[in-house]
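For chain A:
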Amino acid sequence: MGFTLTYLSLIVLIPLAALILKTTTITWGQFIQNVTNPRVMASYRLTFGASLVGAVINSFFGVIVAWVLVRYEFPGKKLMDALVDLPFALPTAVAGITLTAIYSTNGWIGSRLAPLGIHVAYTPLGIMVALTFIGLPFVVRTLQPVLESLDPEIEKAAVSLGADRWYTVTRVVLPTLLPAWITGSSLALARAVGEYGSVVFIAGNMPMKTEITPLLIITKLEQYDYAGATSIGVVMLAISFLLLLTINWLQSKTGQYRIH
Partner candidate 1 sequence: MKETLIVSFRGTRNNDPARALTEPLWVRWVLIAIALSFMGLFLVVPLVEVFASALDKGFQYYFNAIREPAALSAIKLTLIAAGVSVLLNTLFGLSAAWAITKFQFPGKNLLITLIDLPFTVSPVVSGLIYVLLFGLQGLMGHWLKDHDIQIIFALPGIVLATVFVTFPFVARELIPLMQEQGSEEEEAAKVLGANGWQTFWKVTLPNIQWGLLYGIILCNARAMGEFGAVSVVSGHIRGLTNTLPLHVEILYNEYNFTAAFAVASLLTFLALLTLVAKTLVGAKYSRERGVLTTSLENEVTP
Partner candidate 2 sequence: MSIEVRGLSKYFNGFKAVHEVSVKLETGSLTALLGPSGSGKSTLLRMIAGLEVPDAGEIHLTGREATYVTAKERNVGFVFQHYALFKHMTVYENIAFGLRVRKQTEKEIKDRVYELLNLIQLTGYEKRYPSQLSGGQRQRVAVARALAPRPEVLLLDEPFGALDAKVREELRDWILKLHEETSVTTLFVTHDQQEAMEVASRILIMNKGQIEQDGTPIEIFDKPATHFIAQFVGETNFIDTEVAEKGLAVWGPFRFSINPTLAVKRKIRIYFRPNDVYMTEQFETLQVQAKIAKTRFKGTVIEYQLDIGGDKNISAQIPKGVALASGFKEGQFVYAAITAFHVFPL
């Protein structure tokens, strides 16, 4: 018990406290300035916007993937199932350079899109691609156990009452999945918001245009603007904490503890 608390304090609590403490060294006015100037605001818009897009894409495709993996049989299914965790297991830097390579104008996919006027690398579009990649496992893995434990009797009951398949799926099955769906999407969102490694290579990192908030923090650090970095860091921490509380609350509603 003692060990638990000591370790927790040393590794988590004290460093986090340092962050809070550092912010007290600057005035409130300065803090607001630091976290609301145009460049920072642009980075928020980009970070959250792209994360949201990524989470939405994963919501849509994630449920299809989960459904297909749980309910259908097809060759290579086991392989696909294992691969779903790739974005989780793969180091972010590797993901970053690989996605950039693929989507840059001379990359495998990028070269095919360029003539159509679609540029992915070094644009917000590229950031969305990276964030979709990173959030992929969350929706799928949150939905799978719920789908697996669905009672088939319920669908049979719907059929015996005269429902056709479309009706059963949309009115009976999908609503049951809703809490887990939202939880999974929230987890994908939370992960995307803080993401650095997989995004920073494909992003282009131009202030006001393709600069994500985590990168901005690093830039400030490199310029020795500790106050600026800390201020933005606190904002990000607050958002993390908020998202964490929301997700825990959602998970307590669905009876699930965690996903991995």
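How these were chosen: all candidates are chains of the complex that A comes from, given by their letters.
Methods note: a residue touches a chain if its C-beta (ideal position, glycine included) is under 8 Å from a C-beta of that chain, and two chains touch if they have at least 3 such contacts; residues count from 1.
Worth saying up front: this structure is predicted, and the values here are computed from it rather than measured.
Checked against 1 or 2, the single candidate touching chain A in this complex is 1. Contact residues on chain A toward candidate 1 in their complex (touch as defined above): 1, 3-4, 7-8, 11-16, 18-19, 21-22, 61, 64-65, 67-69, 71-72, 74, 80-99, 101-102, 108-109, 132-133, 136, 152, 155-156, 159-160, 162-165, 168-169, 190-191, 193-197, 201, 214-215, 217-218, 221, 224, 226, 229-230, 233, 236-237, 240-241, 243-245, 247-248, 257-258, 260.
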